[in-house]
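Every protein chain of the complex appears in place save one, which is left out.
Up next, subunit A:
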Amino acid sequence: MRTIIFATAIRYLTPLFLLFSVYILFRGHNHPGGGFIGGLIGSIAFVFHALAHGSDHTVNTYFRLKLYSQEGKQPEHASPQYMWDLVRANTWKRAEEVTPVNWRYYIVRVRPAYMMALGLFLASISGVPGLLQGKPYMTASWLELEIPIIGTLGTPTLFDAGVYLLVLGMVLKMVFTMSKE
C-alpha cells in the first residue's frame, strides 16, 4: 500500500480528518453527528495513516511526544537563550541542530488503551455534577454561553467526548495490534 501519492495525501489529510471529527463531535447535539460517529471518523484518519505509512510510523507521529531538555540545566537558572533553544528543539528544529550540547529527552506515550480508559472516566464523571447539586446522577447542567461552531457546552458534551475517546481508542487499539503481528 506504499504508494507515494496516497502517502503524501494522507499526511495532509489526517489532521483535516481529525479536525472534522472533532467538529462532528460538537455538532452532534443539534445536527447529525455525535461522539460515536466522530470517534469513528477520527479513528479512520489514523487507520488510513497507518495503512499508508505503517502503524509504527503513525504511533511515532501522533502518539509519542519527545520532550527535549539539556542535561545539567535546572529550570530555575534558565536564561532566555536556553528557553529559546528549548522551544526550538521541541517544536520545529531537530535538537541536534539547535546547539551541539547533550540533549536529554523524555518520551510521552499515549496508548489507545489509556484513551479508552479516559473516555470511560469522562463519561462516567459527567454525571457527577448532577449528584453534587443533589439531583439524580447524570442530570444535565449547561453553561450559559454560546460558542460559535461548537455551540453550548454542558455535561452531555463531556459525555459525548467520553464516547468519542472510547471509540477512537478501541478502534486504534484493535488496528495497531492487528497490524503489529
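Everything below uses one rule, namely that a residue touches a chain if its C-beta (ideal position, glycine included) is under 8 Å from a C-beta of that chain, and two chains touch if they have at least 3 such contacts; residues count from 1.
By our rule, contacts and distances are computed from a predicted model.
One chain of this complex is left out of the view, and of "ABC transporter ATP-binding protein", "Acetyl-coenzyme A carboxylase carboxyl transferase subunit beta", "pH homeostasis protein A" or "ATP synthase F0 subunit C", the protein name its UniProt record gives is "pH homeostasis protein A".
The residue touching the chain not shown here, chosen from A:59, A:89 or A:171, is A:171. Note that of A:40, A:110 or A:150, the residue touching the chain absent from this view is A:40.
The chain not displayed touches subunit A at residues 28-37, 40-41, 43-44, 47-48, 51, 113, 116-117, 119-120, 123-124, 126-127, 137-138, 140, 142, 152, 154, 156, 159-160, 162-163, 166-167, 169-171, 173-175, 177-179, 181.
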